[in-house]
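Before I ask anything, let me first share the structure, which is written out below as structure tokens.
Shown here: the complex without one of its protein chains, the others still in place.
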Amino acid sequence: MQEIWQALVQAVNLIVTLDPEVIQISLRSLYVSASSILIAALFCVPIGGLIHFHDFRGKRVVINVIQTFYSLPTVVVGLLVFLFISRSGPLGGLELLFTPAAIIIGQVILIMPVLTGMTIGALSGVDKSIRDTALSSGASNTQAMQAILFEARFAVVGALILGFGRAISEVGAALMLGGNIRGYTRVLTTAISLETQRGDIVLSLALGIILIGIAMVVSVITNILLQRY
Amino acid sequence: MAILQTVDLEQRAGAAVLLNKVNLSVEKGEIFAVIGPTGAGKTTLLRLINLLDHPSAGDIYFDGDKITDPSCNAIQVRRRMAMVFQKPAVFNSTVYENVAYPLKIRGRHGKTDRSTVSGLLDTIGLGGYARRKAKTLSGGEAQRVALARAVVIKPDLLLLDEPTANLDPGTVKMIERLVMEFNWDSGMTVIMSTHDMQQAQRVAHRVGVLMNGQLVQVGRPHDIFYSPDNARIAGFVGVHNLLKGNIKRSESGIAVVDVNGKDIQAVSDLPSGSAVEIYIGPEDVVLSKLQSDGSARNNLRCTIRSLSSNGPLCTVTADCGFPLEVLVTDRSAVEMELRPGKEMYASFKAAAVRVLPSMQR
Partner (left out) sequence: MKTLFVNRIHRVSIPIIITCLLVGVMLAGCAPAATPPAATDNTSAQGTAFPITPGTPRFKIATTTSLYDTGLWNYLEPMFEKKANVRLDIVYAGTGAALEYGRRGDVDALVVHDPEAEAQFIADGYGINKRSFAFNHFLIAGPVGDPAGIKGLTPEQAFKKIYDAGIADPSKVKFISRGDNSGTHSKEKLIWQAAGLKYADVEKSGPWYVEAGKGMGPCLLMASEQGAYILADISTFLAYKGKVNVAPLVEKGDLFLNVYDVIAINPDKIKTAKMLPTANTFINWLMSDDVQNIIATYGVAEYGKPLFNPLKGGGCTEPGCPKLEDYTVPVK
């Protein structure tokens, strides 16, 4: 128990003294996960919209499959992507393994199901009358979809925050694909994993506290921005 | 000049027929009320006009253009119309943004547009509400916002689907007044559906009765109310003293109708033996202590069953061999010392009795 208090102290210390290594790792975590969520959102929110707004055979099945993939084990995703981007794999020529880009790829794949599924959920929660209201006000189909998306904005942003959380907190893919290379692909989670393995519990906890702190700041800022609109 | 016309409009949902060969014609600048019981097809009809749904058969013409034609640009057509739905629908943003929405999607953000919105908010009585979150409004306030949103772009045709259902009387009045004002000020045509005949009477220039998907009668409110084409319509519009009977004999335009064993003389050309439904306006019946020998052909002895005051008037329910409702002034009721159990004579002219052929209800 004492470790937790020590960890808190150390966390504050690391932040206040702007420990360069910790800052570097934290910024990298932020950068990698933010990139992942933005890239994933670029695909998943429109795809979620498409799935929601169109009726087709097997729509229920598709949604079920998406929801199943919420629980993709991170290390499995890491392993699969590794096989692809390893120099001896089909995409080896791109020299992606052990780079931050590889981690981003892994995380994007990991959070795509969550983002898509929750976008669909968010849109489903919007009253059907919104579409009629938009159309009868003279909206085109695209404008109507935008109106519905806007109505669902809180839920969609919630999905984004969830996706970001999943990305920034995962270890398996980051480790396998990034290699935890100091100064290049080490992120908070892989650093925590390393320090835990080496027995430095206090440092691990401190890094963990910083990780949670970052997640909280991101969530708060996002919500403030959203409230304004 | 008809701004909106439907030709043999039909709508089916599976085996159910929602609209059956509806031929509607609405004149430019008028307020047209579509009345009918729940499930008659009113909402279906309005949605088809607004091009929110496709008809199974038939055509709709708007300002001369066939808008049901596949080549027609639905968005452009809808931009000349606006619709307010039964359930107040507002976006999850501010009141201002709600009302400004139709302007926004047309790319209009100018200063005049902004002042149009503000002015409209004042008109509907929500002047200081611009920044309020629309979701926090009451039902009546939200519906006013919906109405403002509909008229902000000055549509050629305003469609209202039972806009005051479930609202308090104060709001109902306000919305009716606003609709009439908008119609009067800008000449926008209004098609309004309602199940309330009184509302149609207050607001509309013309009324169409929709029953079971069919447009069964169209005319001025007065005509519908006082000359319904058939008993079903009569029942719906709420005529009083609707009674069943049989024509015993008929000559020179006067028929004697047997209602529950009593003879009632009425104006009708229907042949004797016809099963009929008659109705008598409560205001056309005169009560007196003595059997009158005035011009009224009908004089019946009745026993008063109950009295009910409505302001300056009093509704008397009497048993004349059949139930009869009579409308008298409160003062007369007092003067005649009306009370339950008292025996009086009820007299009314033959012309006051409307006769309709009986139909399957």
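Letters A and B mark the chains as written, and numbering starts fresh at 1 in each.
The rule is short, and it goes like this: a residue touches a chain if its C-beta (ideal position, glycine included) is under 8 Å from a C-beta of that chain, and two chains touch if they have at least 3 such contacts.
Given the structure is predicted, the values throughout are model-derived calculations rather than measurements.
Across the entire complex, the residue among B:Q5, B:N92 or B:S118 in touch with the chain not shown is B:S118. Interface note for the absent chain: among B:I35, B:A100 or B:V179, the touching residue is B:A100. Contact between subunit A and the unshown chain involves residues 20, 23-24, 27-28, 31, 34-35, 38, 86-89, 92-101, 179-185, 194, 197-199, 225, 228-229.
Convention: only the chains that are shown with their structure count from here on.
Taking each chain's centre as the average of its CA atoms, subunit A and subunit B sit 57 Å apart. For subunit B in complex with subunit A, the touching residues are 47, 50, 52, 75, 78-79, 81-83, 85, 87, 89, 91-93, 101-102, 105-106, 146, 149-150, 153, 159.
Put simply, subunit A touches subunit B in their complex at residues 127, 129-130, 132-140, 143, 147, 150-151.
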